[in-house]
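As you look at this complex, bear in mind that one protein chain is not there, while each of the others sits in place.
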Amino acid sequence: MTRDQIIDWIRRYAAAIAENKVQLTELDAALGDGDHGINMDRGMGEVAAKLPGVAGSDIGAILNTVGITMLSKVGGAAGPLYGTLFMRFSKETAGKLELTGSEFVGALAAGLTGIQQRGSARPGEKTMVDALWPAVEMLRQALTDGATLPAALQVAAAAAKDGAAKTIPMQASKGRASYLGPRSIGHQDPGATSAYLLLAAAAEAAQAIPPNASV
Amino acid sequence: MTRDQIIDWIRRYAAAIAENKVQLTELDAALGDGDHGINMDRGMGEVAAKLPGVAGSDIGAILNTVGITMLSKVGGAAGPLYGTLFMRFSKETAGKLELTGSEFVGALAAGLTGIQQRGSARPGEKTMVDALWPAVEMLRQALTDGATLPAALQVAAAAAKDGAAKTIPMQASKGRASYLGPRSIGHQDPGATSAYLLLAAAAEAAQAIPPNASV
Amino acid sequence: MKKLINRPEDVVDDALHGLQRAHPQLLRVYFEPTYIMRADAPIAGKVGLVSGGGSGHEPMHSGFVGRGMLDAACPGTVFTSPTPDQMLAATRAVDGGAGILHIVKNYTGDVMNFAIAAELIADEGVPIASVVIDDDVAVQDSKFTAGRRGVGTTVLAEKICGAAAEEGQPLARVAQLCRQVNACGRSMGVALTSCTVPAAGRPTFTLGEDEMEVGIGIHGEAGRERRPLAQADEITDILTTAILKDLPFVGGDRVIVMVNGMGGSPLLELYILFRHLAAICDQHAIRIERSLVGNYMTSLDMAGCSITMLKVDDELLRLWDAPVATAALHW
Partner (left out) sequence: MKKLINRPEDVVDDALHGLQRAHPQLLRVYFEPTYIMRADAPIAGKVGLVSGGGSGHEPMHSGFVGRGMLDAACPGTVFTSPTPDQMLAATRAVDGGAGILHIVKNYTGDVMNFAIAAELIADEGVPIASVVIDDDVAVQDSKFTAGRRGVGTTVLAEKICGAAAEEGQPLARVAQLCRQVNACGRSMGVALTSCTVPAAGRPTFTLGEDEMEVGIGIHGEAGRERRPLAQADEITDILTTAILKDLPFVGGDRVIVMVNGMGGSPLLELYILFRHLAAICDQHAIRIERSLVGNYMTSLDMAGCSITMLKVDDELLRLWDAPVATAALHW
């Protein structure tokens, strides 16, 4: 994945968040405090505004900016978690202008580990981890099986979507939704949903010719 | 009018207030603060409870108790106004066990004067004066014309009813309703309405054989 | 009706029992007749300050009883003026021999009940002065009205006169200060929703989702006009313009301002109003010397606010800054 595709990924993610802002907020109103879409959109809006300024940097520097911006602009639980994901991803990709499949999955896995260290959620606790964990697993598996990164990201996005959907019958034991106890059952986790959008954006970016590729 | 009829008057008035509590309150909600029925009912409830204890006193003493009780239990604008009416009425009837027509109208007129001294409202300002003033006038007129007190009180009650109805097109210039300016037009004044009930109760009591007349 | 109450007819008594238990060091609550007295009254040689009015405006007046402010408050039932027997009992209880000042808000009921009480007190030979506060610019003061309503300036008058009384100033001076505060204070309010009187059980009036009532009273009385709901800055403009024009306040004036919540509007919103109010004062070269932001004179659960501005001099400011120890104001 090239630097421009990475930028395209983030831009597509920002657009997807903006598009799904209301839906994410409604999911969070059912399980939490009804701000997930608003928070993510505020943060990703800031990120999108900063992208042109860092477009000439390496992937690590670009994603460090993404991580720091999310950390300081999203707030709530999602801010430090996504911030951590991108900052860890950035550490793994410092100085790089293009990522191989195994570099990408390694960086994403490092990001997930960061999220789990920060929030100590394991799969099954009805959080974004339930979308990210199967995505990383399936991404690694597909690449091992010889798939190209674009193809493997398609598989990973599908796994994330599936993982997000599987949070519906779960009872939350992490985050604000855990206060609901059994009443948390029956709703899809907003963070898992925004995490699926992240993977879907990556799959699209990997497939597409980035708009500024020719620049 | 005998002492027992006076007691019956007050008892009937308390009952009429209780019955019209909601209507009086609704009139006051349109023109003021929506408490006239509640306040009058609280006060007249206390008055009714005190009547048995003073039933053996003279008319002046009985109505002094009525006035003081209203003064201390009704509150708002109506409390001191009705309190003043009964206390002035009581002064005029001290020591009496029965009232002639002219004694009754004299005492009622003194009560009205008291109200006007306290609140400085003249007829036409959309207050209880608009019911009381024509009632006193017509009562005096009917008695002068030779009517019995019961008959004259019928006339007075009709005049009070008419006076209360005539407050509808008036613009208030006294009391809380005056804040509404022209918006006070179109609603009947609650205090004029409760004043009509007072005259109606008097007319009924004068006509009826009081329940404890034989005791 | 969504209220934390027991029986509607008990709200005032229930709350007064709670008030007594919450502030045993500050005040004593008496019943039949009902009044609230500062714990250390009567204070020999000090002018006694007595106020009162309908309940439902808390913390006014019960929350202003204490050192440096009121000696006693007489609460009526919700939105209904208290009665002369309460005022008489309160006045007797706090009489320290230097006379009594009644601070009365200009509502027909309050004025008449306090007037009767004052007559009875004067009959007992106690020196008594009454000052009626009528600062609401939403009402035209003319022979076609009962005069302007007493609103926010009452809070400032009680603080300032309380300080003067506390330092031993004589009745004539305390009363004169009260008249000065009334002459120099102006207020106006706006409602975004009606309040609901517990005994009535439903809103006193109805406002559309996109309407507001400008120039509202504190008892759910209708205001000057109904308008489309506006943003905070425009609301602040409407209220402040009316206030500034009325006194008028002019460049160089020094003011105490109060942005008061009506009970159902969060503090966050009151500070939003304050921001623009301060900008307007800057534009007019009016200097905000002190400020109060919060719920001081409420109208049950009404959403809305009022703004009060009081022109002050050094002496009023000194009295404002003097120590006060009540449930609602303390410094």
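Letters A, B and C mark the chains in the order given here, with residues in each chain numbered from 1 onward.
In this text, a residue touches a chain if its C-beta (ideal position, glycine included) is under 8 Å from a C-beta of that chain, and two chains touch if they have at least 3 such contacts.
Just so it is clear, the structure is predicted and the values come from calculations on it, not from any experiment.
Visitor: Of the chains you can see, which ones touch the chain that is left out?
Guide: Displayed chains contacted by the hidden chain, ordered by label: A, C.
Visitor: Taking the entire complex into account, which one of A:25, A:116, A:167 or A:188 touches the absent chain?
Guide: Of the candidates A:25, A:116, A:167 or A:188, A:25 is in touch with the missing chain.
Visitor: Identify the residue among C:35, C:274 or C:320 that touches the chain left out of the display.
Guide: Only one of C:35, C:274 or C:320 touches the chain omitted from view, namely C:274.
Visitor: Could you list which residues of subunit C touch the chain missing from the display?
Guide: 2-7, 11-12, 14-19, 21-23, 55-56, 58-59, 63, 192-193, 209, 229, 231-233, 235, 259, 263-278, 288, 291, 293, 295, 298, 300-301, 303-305, 325, 327, 330-331
Visitor: Applying the definition given at the start, please give the residues of subunit A touching the unseen chain.
Guide: 25, 29, 32-35, 38-39, 42, 71-81, 83, 118-119, 171, 173-176, 178-181, 183
The rule we apply is simple: only the chains that are shown with their structure count from here on.
Visitor: Which category does the touching pattern between chains fall into here: line, ring, star, complete, or other?
Guide: The chain contacts form none of line, ring, star or complete graph.
Visitor: Give me the ID of the chain with the smallest distance between its Cα centroid and the all-protein Cα centroid.
Guide: C
Visitor: Kindly indicate the chain pair that has more C-beta pairs in contact than all others.
Guide: Among the chain pairs, B-C has the highest number of C-beta contacts.
Visitor: Which chain's centre, taken as the mean of its Cα atoms, is farthest from the centre of subunit C?
Guide: A
Visitor: If you average the CA atoms of subunit B and of subunit C, how many Å lie between those two points?
Guide: From the centre of subunit B to the centre of subunit C is 32 Å.
Visitor: Tell me, which residues of subunit A touch at least two other chains?
Guide: There are none in subunit A.
Visitor: At least two partner chains per residue is the criterion; list those residues in subunit C.
Guide: Within subunit C, no residue touches at least two other chains.
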